[in-house]
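Please find one structure pasted underneath; my questions will follow.
Note that one protein chain is taken out, while the other chains of the complex remain in position.
Right after this comes subunit A.
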Amino acid sequence: MAKVSKKKVSKKSLKKSSEVTGNNEAVATNMIYDDDEKEDDLDGADVDVSGEEDEDGEDERKRQKLLEAISGLGGKRKKTLGERSEAAVQMCEFTVTSKGDGEKIDLSDLIETIEKTPSVPAKAKKQLKTLQRNTKTVECPLSKQENERIQRDVSFQKAATEVSRWKSIITQNRKAEQLVFPLNQEPSGPKPIDRVVTGWKAQTPLEQEIFALLSANKQPINDPILTPFEEASVRAMSLEEAKIRRAELQKARALQSYYESKARREKKIKSKKYHKVQNKVKRKEFLKEFDEMVKMNPAAALEELNKMELARMQERMSLKHQNSGKWAKSKAIMAKYDLEARTAIQQQLKVNKDLTQNLVSSLKEEEEEEEEEEPGTEVLPDFVNDAKQPLDSSNPWMSGKLSEDPTEKEMSETRGVTVEEPITVAHTAEEEEEEGDTEKTEEEALLREFDSRRKLRWAQEADPAAVMSVDDDNDEDDGVIVADSKPSAEEADASDGEEEGLSEFTSLFRGIVDGCREGKAGSDTSAQLNEGLVRIKGVGDMELLPLTNEKAPVEPQHPPASENLPSATKKAEKNRKRKKGIELKDVLTKCTKVIKVPVTPTVEDSEDAEDKVDQMGLIKEAFAGDDVVSDFLKDKKKQENAGKPKVVDMTLPGWGEWGGIGLNPSRRKRRRFRIKTTPPAPRKDVHLPSVIISEKRNSSISFHQVNSLPFPFDTHAQFESTICSPVGRTWNTEQTVKKITKPKVTTQLGAIIEPMAQEELLKNKKQMTVRNNSTVDSLKRKH
């Protein structure tokens, strides 16, 4: 019963509160109350009955309940429906709704009472107030699935970070050239004593204490020579020294800044005259310096000279200061009428001339002269010395020689005046003629300028070229005279006797010092002879070869002193063009050297070869050089033709027009239905007239070749270069072979290979940090 009474008390208090709060509250409480009551009823009816008298306003309802309870006592238990005890305007199906329909309960409504009641602590009030201020609604809880998903995500991320810690070590191992399992084993074998000593660490407490003391006093631990203090003192400079040094540095800095500012100022000056003067002064100074340098320091002077030579070469190579620029062209047009333009052009040409003048040669010549004057040295002809210039032999372009074209053009020009005479004479004649001309137009003046330039070059070229003619050189595009001397040799080749004569001539040629000029003249005439040679174009022409060969020396060149210059020049140019291609004849008959054998064979060669050389061979020997070349050329032509794709004719006679015997399809049609294939790539032997290279693919090797580019490589070259160096013992030392071919993974026999432990990770990290620290330390030490 005590239980019941307690309840009642609570009910009462509740009632009180409900009265205070108001209507809504009252309803709610009533409902609760009702429920309680019902429970009570279920517990026991008699209890309810005894407590009825206390209640005052609800007799009716109580009675009803009682009746119900009594009826319930009898038979089966009936389900009791909740009853509506209060009338409301709006009713819900399930529960009783409040009076103000759809109104929300506000927190303020609930809190109001607290304000009034003093018993509520201030803290709680405050909290409630802040709650009230906070207008945000609490979000509804997530659904189960979403909740789980989030949890999964979070756990995945955790696991990922855990795993990703291994990433660096794994990539390191993957990239490693060799992995030795089990990992992290101590290298076997004896260690160097230094490492043992330095790697030793204090372990016992006594040792530790001792070392702590030592380090506290900054005493050396491993190295017994100097303490850090001592080292520091050694390293430190004395104060005075430091001051002096600082002052020096300051001064230098100041000077530098002055100089810089001055240079900047000067650079900004726009006056051309100023710069001109300045440049002139500089040049003068430089010259003076250079003169001194020549006396004092010849090596440096030579270097300077080289520099100048380089500048000259650059100038020659570039089109600067030539009359080919836009400006120059316009000026050239204007030059006729405008004096200024004329002078401008002339100035420019002068600049070019100055720049391209060969300074080195003059100096070298001087030197050589000096050398020659010295007694005891061998007396050598000038041009031999010239030939020793490294520039000449290596590259004709670098030697300051003229290329073929201008000279040839010139030659063609000069031919108009004098053909038979040597060119030098021709030049002088030309010059005289020009000088004799009293009425010179301005254009002529310009032309003359160009001419003189050309002549200058020609003169430069003349000396080395003379030597070049003696050398047997392989370059086809050597100096003109070289190219010309070849055909002369070619003529000589026709018969061996002649050849010997020529070689004698060349040897003579070399020997003579003073007769250099004449020799050149001779070679020049041979060059002109060459112009008349008929070139072989095809197989058909080959039959004419011996004839023309015979004719060549007999027949002189173009009719001399012919006035129709243009046609002559044209012809010359054509010949030149043809000459540029390599001729088989030239290749076969390179100028040969005769070897003098001290011991002549007593036994005739033909004797021993009696059975070797059969009749055919004898005949071949007798007619040597007659058909060998033509046969070969025919063969080559045949091969070339075989390699060419054939034209396919798809015309159908009688299709779309009349057909029959004697009726051919129209040309238009034939052209339309002819299928032309693309021309094949040029043969490998295009530029080798005396060689036939088979174009057949060698498929036997392709089975052993790599067909496609393997994975990491981008280009063929990369892959090929990685496999091109040999690996085997035949080509490498034993050590290298071992190093190159070491296996990617080695395992120790019998050792257990365990998965990597967590410590591995830590160790790796530690190593990294240690490395970083050490670098930092070293940096510190440096500063």
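Throughout what follows, a contact is a pair of C-beta atoms (placed from the backbone, for glycine too) under 8 Å apart; a residue touches a chain by one contact, two chains touch by 3 or more; residues count from 1.
By our rule, contacts and distances are computed from a predicted model.
K.L.:
Choose one: "Beta-adaptin-like protein", "WD repeat-containing protein 46", "Large ribosomal subunit protein mL49" or "Cytochrome b560 subunit of succinate dehydrogenase". The correct choice is the protein name in UniProt for the chain not shown.
P.N.:
"WD repeat-containing protein 46"
K.L.:
Among A:Ala122, A:Val138 or A:Val197, which one touches the chain that has been omitted from the display?
P.N.:
A:Val197
K.L.:
Kindly state which of the options A:Gln314, A:Asn664 or A:Ser721 is in contact with the chain not pictured.
P.N.:
Residue touching the chain left out of view: A:Ser721.
K.L.:
Touching the left-out chain: which of A:Asn297, A:Gln347 or A:Thr677?
P.N.:
Selected residue, touching the omitted chain: A:Asn297.
K.L.:
Touching the hidden chain in the complete assembly: which of A:Ser188, A:Thr678 or A:Thr730 does that?
P.N.:
Looking across A:Ser188, A:Thr678 or A:Thr730, the contact with the absent chain belongs to A:Thr730.
K.L.:
Please give every residue of subunit A in contact with the chain that is not shown.
P.N.:
Per the touch rule, subunit A residues meeting the hidden chain are 175, 177, 193-195, 197-199, 222-225, 297, 299-300, 303, 472, 474, 496, 499-500, 503, 584, 587-588, 590-605, 607-609, 612-614, 616-617, 620-621, 624-625, 628-629, 631-632, 635, 685, 688, 690-694, 696-709, 711-714, 716-726, 730-733, 735-736, 739-740, 774, 777-778, 781-782.
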